[in-house]
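Input: one structure, supplied below.
Complex shown without one protein chain; remaining protein chains in place.
A and B are the chain letters, set down in written order, and residue numbers restart from 1 in every chain.
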Amino acid sequence: MDDLLRRALMLPPRASSAAAGLDHLHYVVLGCALAVALVLFGLLGWFVVRFRDRPGHARVRPGARSRRFEVGLAAVTLAVFVTLWIGGFAQLRAMRTPGPNALEVYVVAKQWMWSFVYPDGTAAEDELRVPVGQPVELLLTSRDVIHSFYVPAFRLKQDAVPGRMTSLAFTATEAGTYDILCAEYCGAGHSRMRGRVIALPAADYARWLVAHDAPDLARAGARLAHERGCLRCHDVRAVAPPLLGIYGRPVPLADGSTAIADAAYLTESLMDPAAKVHAGYAATMPSYLGQLSAADTAALVEYIREARP
Amino acid sequence: MISGRAHALRITVWLVVASEGLLFAGLFALYAGYRAEYPRGFAEGVGLAVGWLGGTNTLVLLTSSFAMAAAIQAGPRAARRWLVGVLGLGGVFLGLKGAEWAIHIGDGLVPGAHYAGPHTPGTALFVTLYYAMTGLHALHLVAGLAMVAWARRREDPAVTECVGIYWHFVDLVWVVLWPLFYLLS
Partner (left out) sequence: MSEPTAPPPSFWTEPRGVRTWLATTDHKRIAILFFVGTALALMLGGTFALILRVELVVPDHGIVGAHAYDKLFTHHGIVMVWMFMIPAIPGVFGNFLVPLMIGANELAFPRLNRASFWVYATGACITLAALIGGGVDTGWTFYTPYSTTTPTAVAVVCVGVFVLGISSVMTGLNFIVTVHTRRAPSVPWMKLPLFVWTIYATSIILVLATPVLGLSLALVGADHVWHLGLFDPAAGGDPVLFQHLFWFYSHPAVYIMVLPAMGVVSEVVSTFAHNRPASYGGIVVATIGIALVGFFTWGHHMFVAGMSMFDTGMFGALSMFVAVFSAIKMFAWVITFYRGRVVLAAPVLYVFTFLFLFLFGGMTGVAVATSSLDVHWHDTYFIVAHFHFIMVGATLTAYLAALHYWFPKLTGRRYSEVWARRAAVAVALGFVGTFLPQFLLGNAGMPRRYYAYPEEWQWLHVASTCGAGLLALGLGTTLVYLGVALRRGPPSGDDPWQSRGFEWRTPSPPPAVAFSAPPVWERDAYSYEDEVP
């Protein structure tokens, strides 16, 4: 029955923990709409036939208005709508709360592709691999205009907004390959900005993790940036300047002068952050002097350089 | 019993004030949003303001509002004289405002690609909003001056009263703009 309805409504197969609940609420709302339509249009049809103008049609005085009836009807309607709203809102809360130990993946959208960066520094384009059954939290942003990450089989979407970090939580429930579509109009390539989510059984995912290419320098940097929590501050604009795209750019300093964000500047920022403070940000960054090996520092700098838009 | 025409004019002017109020409200919303996001940049922006010009202009406009109130209270003849005062003070305000813009532009505080002011995040936005909001206000002041000139010709107490309501509104907007761009650093 459930499956029949799903197919009749053209809903795609379900592949996330949110999908079934959403579909069921969808049926409820649709059911309400059809019930109301049936009653109202039934009445309308009856009135039109019964009271149509015809020879011998004798008019009867309509009953007096009853305010109790009118207010009651409005109240019942409101109650139904509010119930639906409560159901939907509760569901949304649950959907937005990432499960325990969520796997965090950074998603960067740009015209017209999706890139994914995993905690270990692995990067992939247009292809997101996730383990079935493990909660995942995507952290999304965009390099140019607004895009929207949409997986119909998961029934989920979230805008990727430049200059902001948004998030999307899900747990894949069925192994398989599902389309990623861009749902926010972003220019001529909008309808071709497609990718794939590949949900792998946990064992296959683990195997893939080890098997994929050894990380190169920039990937190692990305992994480090992740492990050290750099991105926790550096992608939320209010706390620290974003790292993506900063390489090679002039940086306004708190003392009014300007520096170029080259390798030297970046290394100095890592080791002695207070020396040159980016104007407009508090000098909250800790020093990593003695904590990062030369190789790590190089990897981080390389990562920032590569992350140029 | 008020005449139908006076009634119509009064409703019209309040509708215009409401409509214009929402126009400014949009900009105030932007200001509030960005000030919350970049408190330092905005404080630095306020620091760039030419304080004495802003203060003088506030005095000028407040005085003009008093002149306007006096014009409404006075008989038609005296009203004409008070309205000249309003026109003069409005002119002074625009002159000072122009001087202020000229100073800022001279300092490289221009919105957009040629902005050469401080690079604290948010300051450039502050400068853009400064021009947008004081510019829009100045446009309203020009419209107000045209209306005052018209009221002076008409010598109709209802017209004078309605133009007065609009003038007070333009004045009130400035009284909100003044702290936002000159005081709250």
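Following the convention adopted for this analysis, contacts are C-beta pairs under 8 Å (C-beta built on N, C-alpha and C of every residue); 3 or more make two chains touch, one makes a residue touch a chain.
Every value quoted in this text rests on a predicted model; they were computed, and no experiment measured them.
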Left-out chain, listing which of the shown chains it touches: A, B
Sole residue of A:188, A:211 or A:294 that reaches the chain not shown, by the stated touch rule: A:188
Identified contact with the non-displayed chain, of B:79, B:109, B:125 or B:177: B:125
Touch list for subunit A against the chain that is not drawn: 9-12, 18, 21-22, 25-26, 29-30, 32-33, 36-37, 40-41, 43-44, 47-48, 51-53, 57-63, 65, 70, 73-74, 77-78, 81-82, 84-85, 87-89, 91-93, 95-96, 144-146, 148, 150, 152-153, 155-159, 161-164, 166, 179, 181-192, 237
On subunit B, residues whose C-beta touches the chain left out of the figure: 4, 7-8, 11-12, 15-16, 18-20, 22-23, 25-27, 29-30, 33-34, 37-38, 41, 111-113, 121-122, 124-125, 128-129, 132
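Everything that follows uses one rule, which is that only the chains that are shown with their structure count from here on.
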Inter-centroid spacing, subunit B versus subunit A (mean Cα positions, whole Å): 43
Complex contacts: residues of subunit B adjacent to subunit A: 37-38, 40-41, 118-122
Subunit B partner contacts - residues on subunit A that touch it in the complex: 237-238, 252, 256, 258, 279-281
